[in-house]
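One protein chain is absent from this view; the other protein chains keep their places.
Chain nomenclature is as follows: A, B and C, assigned in order of appearance, with residue numbering initiated at 1 for each chain independently.
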């Protein structure tokens, strides 16, 4: 049984993590902490893996403390910069377990979204045309989504690597309907009440189409990815810092 | 048996019409004419209904001649303006059959597209959100499609009639991914090799979505609509000029 | 302001209704009752419309009591038979407001599902082929869904009324993949973790396809339909018993 503590346990994501850990046969819930609680209560005597879902302003501090406590950490909080990641790597090197500490940070724990992004990059070189449509709830303030931009960049890079030219497009007159062009790839953002987070990647050749779509209906969609990361850290994950759930998928 | 003549019989659409008439149990192919042929060979002794699929520059002249010949006409050629339509009405009034001549003109003969447009207008008042995505082959020069603009206007009008306000959209930063706003409705245009002509209308409320999609895979998709129009003209269509296939659908 | 009381207020659906009424600008929440509470506390002095979401075994009794109390009722509980509906009609006739009492019962309050069903019936006569795919969570015990069966019957009836024959199907060998044939229409049921309740109706002609899809992502999807019914009963709904949300849609 993997002993799992949760930091940010009362938060929107953290409460889902608590429920998911309680529902997993191979895990037991250890400590559940929230803002104001003392993180040094967590150590290797009571915890194998910590799941940290808080806010960007406190997450780095939390992770550095947990590294000093010698426990492995799965981080779901967003807002990580290269500079912050460097601080994590340095803390691991100077911490109590420089040779076997494991920290995992992911911008997206939805397995469907991570797979869609990966498959899109793999497929890109085999099609003349490619476009990305992302669809979200209307409360989202940025468009297009970071995931869609990431997917578009991945497709563009794969096309370049394969020597493909620009996507075919004879449009002469347009009032904006052709969307945002990200690295040569047209990206469209739909905002619709009732939706959560969705992405559809369309590829076309003469006579054929390939469509890859990921739907995240609610926050529960991140839990299989979180549990997968916990198991990997308790198992055969590489030591040190790992960024991105695709590193833990066997693809 | 309805005797059907085809004008523009060797053209891309006309050749499909010839095949469709030959394949219809209740029709027989009469004359097939093309550029340079004498349209006055067509009259009521040999033809009940003419199908005219040519080019905008000659279509009006063809239709006026056919009205003078006293035959009913289904017109698939595009490019009709209010002025041209007025000339057709005048020609009917001054022609040999002012009281029972029938002329039918349609911008779109794809039944699926006409139905999708109609259903979208009906559904619009019941949803907070609505967006339109049209998808076409990359050789299309205009974006978005005329059909998508028509659908967006219909949705917008239905929303206004029902007293609905603007669609919810909290987007603060966007580089163009939210598409073209037509009368308050966001319209997106995808261009993908392998596609022909497709439209998807998305409606959303809290917790629910309604999607209506029309796919036109090839020119054959117009034939059921053309045959329906021929049967209507040979049957109970109203006399005079009728514009739009929705007039012949029982909705 | 319409005064709305909720019976079954602590139930899965009832608690959504309480929230929806609280969120509606034109309604105010009156009484919220649950199992064991005295329904005769509800009367015209405190309530315009009652929303009743309980269980089939008690719903008829509740409705009869509420009719005797003289309040209008929207019923979301399922399990209504012709016999039970007759008892409701009789209670209205013998109640305190025989000439202006309004009672509304609906098997499905999801507007998207009701519209999809209605549009499918309208479209059916114009296509050679039609099939229905319903998709639900894997805990559902019956397949296909009642809604899918209803849709298939509606399509079949529309085809018969229009003189259409059987759908084309040259399948010679099949191990069950062609689904259940309901009144000549093939119906497929998908069961997938993560889904809630979804239905897709596919229509095809040579070269074209029309797809109508309704997604109900969660119970909140029923609230727009419930609020619509409340407004109709407080407004211009016909007196007596009305069954089915399509009666309140302007189609």
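The rule is simple: contacts are C-beta pairs under 8 Å (C-beta built on N, C-alpha and C of every residue); 3 or more make two chains touch, one makes a residue touch a chain.
Keep in mind the model is a prediction, meaning the values are calculated, not measured.
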Among shown chains, those touching the left-out chain: A, B, C
Residue among C:66, C:91 or C:133 that touches the chain left out of view: C:133
Among A:26, A:100 or A:208, the residue in touch with the chain that has been omitted: A:208
Missing-partner contacts on chain A, residue numbers: 110-113, 115-116, 119, 122-123, 125-127, 203, 205-224, 228, 249-251
Interface with the unshown chain - residue positions in chain B: 194, 196, 215, 217-218, 221
Residue ranges of chain C at the interface with the undisplayed chain: 127-129, 131, 133-135, 138-144, 148, 167-181, 186-195, 202-209
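The definition used in the following text is that only the chains that are shown with their structure count from here on.
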Chain-level touch network, classified as line, ring, star, complete or other: complete
Centre-most chain [mean C-alpha coordinates]: C
Rounded Å distance between chain A and chain C, as computed from the means of their C-alpha atoms: 39
Cα-centroid distance, chain B relative to chain C, in whole angstrom: 35
Chain A and chain B: spacing of chain centres that average the CA atoms, whole Å: 46
Sites on chain C at which at least two other chains make contact: 215, 217, 221
